[in-house]
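With one protein chain held back, the other chains of the complex are shown just where they sit.
By written order: A and B. Residues from 1 in each chain.
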Amino acid sequence: MSERAIIAAGIALFLAGAGFPFWRNAVELPRPLELRLPQGQRECVRPVAYMRTSHGDLLEDWRDRVVRSGERFFTAPDGRVRELSLVRTCLDCHEKAGFCDRCHQYVAVAPDCWNCHVDPRSPR
Amino acid sequence: MTVLAKAMSGSRAYRWWMAALAAAIVAGVLLWLRQWNRGLVLTGMSRDVAWGLYVGQFTFFVGVAASAVTVVLPYYLHAWKAFGRVVILGELLAIASIVVSLLFIVVDMGRPDRLLNVLLYPSPSSLMFWDMLALMGYLALNGIVARAVLAAEIDGAPPATWTRAIMLISIPWAVSIHTLTAFLYAGLAGRPFWLTAAMAPRFLASAFAAGPALLILLCRAFRYDAGEEALRKLSLVMTYAMTANVFLALMEVFTAFYSGIPEHAAHYSPWTWLSGGFALAALAMALGRSRYAPAAVFASLAIDKGVVLIPAGFIPSPAGAVTPYLPTAVELGIVLAIWSVGALLVTVLFRIAIAARAAESSLTGFDGPSTLHSTPRAVAEREM
Partner (left out) sequence: MKITRKAFLALLAVVTRAFGRPRRMAMAIDLAKCWKDRGCTRCAQACHAAHNVPRIPDPRREIKWIWKDRFENAFGRESAGPAVAGAPVPLLCNHCEHPACVKVCPTGATWKRDGDGLVMMDEHRCIGCRYCMAACPYGARSFNWSDPRPFLRTIDPAYPTRTRGVVEKCTFCAERLARGGRPACVEVCPPKAMVFGDAADPSSAVAQLLQARHAFRRKPELGAGPNVFYLL
């Protein structure tokens, strides 16, 4: 084959490979994300929009407040005094398997909080 | 071919050597990944003996890195021209040694993924924090100057004047890196084996013996003529430093045993005596000007500082428990791999330096820049 043909083939292959996410999703829609939301009318400690973007930052802030400053409690928007705790506050309403894990797997992130912190619904 | 390319090509023996090093390094990386995955349980360390071969080898190679000062000080501070052919090798050896010692720290950590925490959360009360800064600074100093000197040599020009200023700074810096390393151990009230003011002087003495010993061995291995006088002086430094080191060690033995404090004497195990005996034998060989003295001195110090010193500080434990420490195969494989990284760096860097120097000296000579047509780079490129 001529050099030009090889180069053209290479570029075409690269574009096909690099563009894979785009044309694959155009051909077939990705499976929808189904989250099991908490039952009952309860209010999260922050608005949904904030949680969607920044719940990681929130948890890190809580971690620093608990571990390093010794501060353990806060007042939630509904007026209740709650703990700054992933396990005892967040997982009180949310199910790790049906909520947290599903979204994390969908967007392919693996937070290492779970290496230490234990889901009360499945302690093992 | 450029000087670099010339330096990298060589005989069959050289290629086999590089292949063997590469194989050892790859094996070590795989072993370390396994260790990261499963944890440091794969080593021989324990709750009582929290540090072992990794930290010991780290300690030893910081010493080798610091020993560059034995050639830098006479040459840069006292204009000792005899060391002219060996100074660059000392600096390059320092670079390789720092890389090796930093690697030993990384493989020893339980969470190496959190390495940056040392810089993100500075802890001025911790000697480990300062030692890390000092080591990285020393690496930068030597790296910058060695590169400038080698580049100048390849171009047939004398090195820039700022390199001298930086090398003068590296003299107290070299002493500081090994003093800080000694402080890591010598400030611990709970470890009587290490709690001695003699730790830093001992470290410096053993470093100034091991470093020149290794330089002599490397000059022989690379068949590099450093000059009669330089080799003789290196041997002299090695002998005096080894004498000081053994003397200080004997002082420690006296204090521990004459005082009769059980906790102090308890750390002297058969391994300590064995390694001490080896050191004495090496000293005797050095004093007797044996041809094998550099190898014996280097090996005995690699064992005394790099293998015995650290575990001995933990045995017995504060509660009097004797938990033996024996490195595992995984540990040894990783140690071998890191040694191989050092050997690889030394091989490549020394060959570059020697090639640059050889091309240079085949022309008009060292003083004054040669004409553009006869610079080592020009000659090398013409031969291409």
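Going forward, a residue touches a chain if its C-beta (ideal position, glycine included) is under 8 Å from a C-beta of that chain, and two chains touch if they have at least 3 such contacts.
Please read all numbers here as calculations on a predicted model, not as lab measurements.
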Hidden partner chain, touching residue among B:80, B:129 or B:240: B:129
Residue touching the undisplayed chain, where the options are B:10, B:172 or B:318: B:318
Subunit A, residues in touch with the chain not shown (by the definition above): 63, 67-68, 70-72, 74-75, 87-88, 112, 115-120, 123-124
Residue ranges of subunit B at the interface with the undisplayed chain: 38-41, 45-48, 50-51, 105, 108-112, 114-115, 117-118, 120-121, 123, 125-129, 132, 184-185, 187-191, 262-263, 313-314, 317-321, 323
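We adopt the following convention: only the chains that are shown with their structure count from here on.
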Chain centre separation in whole Å, for subunit B relative to subunit A (CA means): 47
